[in-house]
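Here you go, one structure.
Excluded from the complex is one protein chain; the other protein chains are retained at their positions.
For reference, chains read A, B and C in written order, and residue numbers begin at 1 within each chain.
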């Protein structure tokens, strides 16, 4: 039975990775999860210098989901390369580095810095809804997305995955803009922009007012967008959004995803990734599927 | 204590109405709900001729939400005017007629037919995601929205509320497009487009493949969009999306909605509307709020 | 106003096969108003599952309704764990139920989890009652039908009764009747519709469809009707309100 997938020329032992920002660089979750079992670890978004992120509260629970407005707090690329990469290198797992920036220049600084670092792939976050200075514009305007894709590609020697925002009218158009810009893959969905109000205090629950909605509540939107995006382009797709169990992950694979990221589920069950990998194996056994690749996009 | 609101020149006894399509024309729910207590009944979308709607399955449950692909089945405006309006006229409640169409001409036919009918307001559904022939385009392109708004306004003698789709990059732009077109109000959100796949059968759960996501799962998106839209325009807003209880309704009011529609909640609790009206009254009592209008947009 | 939404106390909840459960719920308003073939909407306590589960009324005993359900998905599996004394929200009775045409000869034909609603029906009919029950493998509820009519069994694995489906049993035993009342999977109902038409037997089918409201408001649960329906004005009938029982000729399966 084969679970390994080839994504943009890189072989991962199985299609399951974690969603950026929900797993740090894996250190904390290594108490619960054998990182060797993961197809890859996708790390928290990293910028060219340390970011403070947003004021607190940064987290709010919603019905079947949650809002976060962490605001891409990160220690900067230097610390990341010196501390987090060596940690991950101890394990037999893929490494996908999620990159964020306030400006095109900042993206370029990070990806150039990573050219000499032994990681498998880059995931470019052009869709974080919590960064006011930029990010979101790259993620919602096809022209800007196309441009930043070209730029990143021209400065990087790694496969580049563009991470798309779901807060757009036409996800297929965004997928094509990334593909035309030379992206080696796309990943989606990032969080849907949401808001929560404390009715008793008549105040916003999050200091940032808006936050990104994640968790099982958004899963049907993720399935739809993965389906639409993967049918719009030839490059492979990493699907994510509300994956809680093997069934949810398989939905995204059947919709067209080659790999699947598990995000919010880690908070609810720190073993979620392992349970999902085991569940996919069981499903394949039960249904006589020898190769996971036979399931990619196999919905009728 | 005042619960009545003035919306686009019409006075409603309280801000609570039902979301189009979830309550029929009220006949079925009148077994459970005293329709006299509702601010208004918003009726199921009606077209200029009967529509068959989509094949079944039309309904799928999702985590904290549901997908529907009813496809705007309706008996056509003639039956509606002869059967459903007289039924509603027996009650002391407002009547908001939701209108759908495949083309501009069809919208015009319906609103003209309603010029002689004694209803309070029209809500124009330009955002149904299930009608392939049109609808959705009016709802996701600001120019088309502006145009259809002007057209409907020029053929109607009633206050016209444009119902916006959440499946757009910039809801504020859509709200402004409706306002510029002369809309008397806007309502939002319609459903988010989603998809569900039956992993065991490797088939789409809905015959229509995609469906509209509603229910508490989408509430944080509704709050955000109501906030953004109501801050972008001067015309009043009807807020909806995942309202399950008085607290959820008050969130939308604090975000900027003058009225609130209750949709999917009716399926889970047929008394939802009444419970919500009672709950708002309790909240006002407890917090010494004399006039519901003091809460509209009152989040800080 | 015959429909009610009530908090029903579970009186008992017992397995009657490897995956089927029999539950008695105390719900006087529903029990008093219900007729055979109607169903109730059962709300699952877990908040992630919003929509009610439509389950046929299997029996009405005093102020209790009995349901028999198969634990197939998340909702029914959760329902299977509920214990006597726990409270669940139920709404009903919903739908039309079987028209009771008395003093005739009948075939009550049930397939799998379509069997339960026939039990209350078999108690209410007066006449010559033939009960044909089709199973995949495991038999449940069959013995309870014995006192109300003559029971014939078909099983796909052939371990009990005729090997095959209900039509195989009808043929094998040469059963005939004035009226067919049936409930079961769509292929079976399609077969019975053809069988009834061929043999000129009035045939009632109880259908299933995905539902949201359960009371006719959302138009989620329609089935194709042969003629333009007087309510919808298109060729759609609502399974939850106009059905779940239809005369076979009314619907286009």
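By our rule, a residue touches a chain if its C-beta (ideal position, glycine included) is under 8 Å from a C-beta of that chain, and two chains touch if they have at least 3 such contacts.
Just so you know, these numbers come straight off a predicted model, no measurement behind them.
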- request: Check the whole complex and report which displayed chains the hidden chain contacts.
  value: A, B, C
Field: From C:15, C:47, C:99 or C:158, residue that would touch the chain that is not displayed
entry: C:47
Message: Of the residues A:65, A:94 or A:220, I need the one that contacts the missing chain.
response: A:65
Statement: Touch with the missing chain holds, among A:17, A:208 or A:264, for A:264
Message: By the contact criterion defined above, which parts of chain B meet the unshown chain? Give residue numbers in ascending order.
response: 63-64, 216
Task: May I ask you to list the residues on chain C that touch the chain which is not drawn?
output: 45-49
Message: Touching the absent chain: which residues on chain A qualify?
response: 21-24, 27-29, 31-32, 44, 50-53, 56-61, 63-66, 68, 70, 73, 75-76, 79, 215-216, 264, 266-271
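The working rule: only the chains that are shown with their structure count from here on.
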- line: Reported most central chain by Cα centroids is B
Task: Go ahead and note the Å separation of the Cα centroids belonging to chain A and chain B.
output: 33
Distance from chain C to chain A - Cα centre to Cα centre, in angstrom: 46
Message: Quick check on chain A: which residues sit in contact with 2+ other chains?
response: 63-64, 216
Statement: Touching two or more other chains in chain C are residues 47-48
